[in-house]
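Sharing a structure, written as structure tokens. Questions coming.
Shown here is a partial selection of chains from the complex, left in place.
Going in written order, the chains are labelled A and B, and every chain counts its residues from 1.
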Amino acid sequence: MSNLKGKDILHASQFTKKDIDAIIKNAIYFEKELKRRSSLNLLKGKILATLFFEPSTRTRLSFETAMQRLGGGVISVASAESSSAAKGETVADTARTVAQYADAIVIRHPRLGSAKEAANAVPIPVINAGDGAGQHPTQALLDIYTIYKELGSLKNLAVAMVGDLKYGRTVHALAELLSLFHARLYFVSPDLLRMPDEITSSLKEKGIEVIETDDLFKAASASSLIYMTRIQKERFGDLSEYERVKGSYIINRSFLDRLNKKITILHPLPRVDEISTDVDNYPGAAYFRQMRNGVFVRMTLLSMIFGKQ
Amino acid sequence: MSNLKGKDILHASQFTKKDIDAIIKNAIYFEKELKRRSSLNLLKGKILATLFFEPSTRTRLSFETAMQRLGGGVISVASAESSSAAKGETVADTARTVAQYADAIVIRHPRLGSAKEAANAVPIPVINAGDGAGQHPTQALLDIYTIYKELGSLKNLAVAMVGDLKYGRTVHALAELLSLFHARLYFVSPDLLRMPDEITSSLKEKGIEVIETDDLFKAASASSLIYMTRIQKERFGDLSEYERVKGSYIINRSFLDRLNKKITILHPLPRVDEISTDVDNYPGAAYFRQMRNGVFVRMTLLSMIFGKQ
């Protein structure tokens, strides 16, 4: 992974199995270190720019925490309104300007392809923190790290991905990374929100066992992990259809009681009501630990792009 | 006060007379230290999250200054729009997520009870920086510290609280803290904006002398300190009533000349026109010193919740 020095992080597909092993190893190291002391000096003096042209408390604060826990500094644009984008500047120009100030850039932008445009425009590393319907690779990596931590291994996994599989960029990238470890994948969604065909086909070509279903209970029964996502009301023309569907994809205590086996539950958050709060104390409810893992994984990625492992 | 380690700061009523003495002592220490050097290393490596779902330059910047002067780092949400709250996340979930990043949380939220909800949801300390009509305890503590500093003691005080006593959360909390020191309290307001009965009754039960009046001059004549607050136009149905009332609660040089004795003036700021700018050079005009005291008091509270006195 020394080859990540100075590189961009744009797409989950850029990571090999070996890369992921290295990232996990480093994230474990940072997790251990932060139990002994609250920050390190690895990136002292370096400055990270977080450019969020679309709001995201979670991802922005996670990166800013990671950078500061490594001893670095942060400059930040938290919303499109407070930026030069409002004056009609292109993403490439904004990136070129910010590259004169900072040592690396994290960017979230509503338009597909914008992170790559930024990366092409500047000599410093650019991390894609979500570009429209596109990628959010550090989320996929923290998901993988969380699965490793919760289940102890990435071998012989059976994973149920649930909810909006059509538009959810998180599940697209995670499916791709899980295919590296030959996981069996259950895609659980209403028909309207099925996983896009090109992804399903591509997985099958790689020899991945893919099972599409609308039955959450059946998929959960056959899986060791459920990856929940939010079903967005605005995707439905017919609201009664939405109400019917929504109810089928809720995890609560009674669901888990019926399931009657230990299962791990992840969610990229924020959730609305697809996971009841009565699940929060369930031992397998890992979605807040998942958030913390995001800091360790981002510390890992930042230290790697700066060549300081 | 070692018992504040790891604790939340949610309500002024959680502080005893002894607590306040300890806070004052520590704030004096930080005030002295900051005369010798511009920052300390007490909280090096720690991260404070400031979550302001309602804008407040003053309180947010004050906390962020305090944290940085203690050597710590800050992650921040400066407005509701740039946060996950916009996606319908509950305060508890937001707090739980942020608790995976930061070592303590300061929260301001428009809804009563939200700070407590956040505190209940997370294992790290939460500081209430204002929750709707509710509490803003660190403001009350900095007010008390300012009174101590300006008057040299908290004994035998006579204090006139002026303006919007009905909705002003500042005066509610301050009255509560002053009752610990058996201050005599003048409540000066138009009838529409009187101090709520339950507060007045509770004070009287504790044996506090409470005098309600609409005559600012009389109350000021009998007091050593005036605590001014802003009267908000939108509270009045009848605007002519507002105009009449507003005029009665303005402190200017001619008022002070008529008063003909030294008096201390505090205000939580921002002011609109209830204190004329011609008062700013008056020796007893302490409202900007009050702002500075906020930094020392917040440094004290932060160092205490982190167990680093």
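Note that in this section contacts are C-beta pairs under 8 Å (C-beta built on N, C-alpha and C of every residue); 3 or more make two chains touch, one makes a residue touch a chain.
Computed from a predicted structure; not experimentally measured.
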item	value
Assembly copy number, counted for this structure file with 2 shown	3
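The rule is simple: only the chains that are shown with their structure count from here on.
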item	value
Between subunit A and subunit B, centroid-to-centroid distance (C-alpha), Å	40
Subunit B - residues contacting subunit A, complex	44-47, 49, 73, 75, 77-79, 81-89, 92-94, 96-103
Touching residues (chain side subunit A, partner subunit B) in the complex	37-39, 52, 55-58, 61-62, 64-65, 68-69, 78-79, 81, 269-272, 277, 288-289, 291-292, 294-295
